[in-house]
Structure formats: structure tokens, C-alpha cells
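Please read through the structure below; I'll follow up with questions.
With one protein chain withheld, the remaining protein chains of the complex are depicted in position.
Entry: chain A
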């Protein structure tokens, strides 16, 4: 402990003393270049984990939830605009994205210890996993839905009568958010016993 403290003190001293051998220009430019490399590298690595290819490189995602997505309108539709995994499951804004990515370290743990590495284990955990996503979207007012589905630009005359009735009342007044009604829109539902509204 004593030795560790001494080591820390020595390094602290080095950080605080002016540089003797290196010029200010070198340190400034060097710091700048190192910043680009490290920050760029970090961001690139972050974006790699933010692709569908990355998500479906694990069989847990590929064989369970990704298969289910393929049947839905968010994967296959007339105009070919589609949502990939991170579009809905990772916030697009940087601060929220980092927060979500830190939470997602739990998923690395799950992968390492095989929490859902069989179909049976996945089904056993499905309700819990779904509830995490419902809670997240409920708490952030369905932010990831609204990245594409902007309420401001909804044309109620182009919606079916009951859709317009719901969107112009509950959604407009903020009483309800997308996930309240649109659970199971992209994946199969878990056992819904006890879920309000089901």
C-alpha cells in the first residue's frame, strides 16, 4: 500500500512538473494527434457495436429475436425503409447512447456466462427482458420510436379511424406513449399475464 502510494506520488509529480526534454509544440501537436487516434478509435469501435451485423453475430440474437423481426413491418415492407436493431434499442443521441452502452455491459456478462444461450433459457427470460425494454421506452417517452415516427408530422386523415382516434387523444395529450399500446411490434410477446391492458 505504501509502495503504491509512493508510485502514485511520483507520477503525480511528473504530471505537474514542466516538461524538460519535449517542446511545447511537440506536446501540443502530439496530444492533438493522440486525441484524434484515441477518440476516433473509441468512436469507431462504438459504432461497430452499433450495427445489426454485430448484434446478429451472436446466436442468442440471430436465432431468437432477429428471426422474429423478419416477419414484421419493421423489416419487410412496401417501401423498403427498415429499422435495424440499434435503431430501436440504442439511443441516437450521444449522451443517452453512452448511458445505454454502459448499461449494456450487463449483456456482455450475460453472453460470457450464457444466461440465454439456449432457446429454453431465452424463453424463460423473455418476460424479464421485455420488461426492461418496456420500462426504458416508457421512461424516455418512446424516444427511439419517435426518431422515425414524429407525432408532429402524423396525418390523421391518412390513418385508419381507430388509429386516428387513439393518436389524437391519448398520444396527443401525453397520457400514453407508443409502447403503451404497441408492445410486441417487432418481436414476439412474452407471457402477458398481469401486464396492464392485456
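Details
FYI, contacts are C-beta pairs under 8 Å (C-beta built on N, C-alpha and C of every residue); 3 or more make two chains touch, one makes a residue touch a chain; residues count from 1.
Please note the rule applied: contacts and distances are computed from a predicted model.
The unshown chain of the complex is recorded in UniProt as "Periplasmic nitrate reductase, electron transfer subunit", chosen from "Extra-cytoplasmic solute receptor family protein 22", "Beta-ketoacyl synthase", "Periplasmic nitrate reductase, electron transfer subunit" or "Monosaccharide ABC transporter membrane protein, CUT2 family". Check A:37, A:73 or A:98 against the missing chain and you find that the one touching it is A:73.
Interface note: of A:31, A:114 or A:184, the residue touching the hidden chain in the full complex is A:184. Touch with the chain that is not drawn comes from one residue among A:44, A:79, A:160 or A:173, which is A:160. Within the complete assembly, residues 71-73, 160-162, 165-166, 181, 184-185, 188-192, 195, 197-198 of chain A touch the chain that is not shown.
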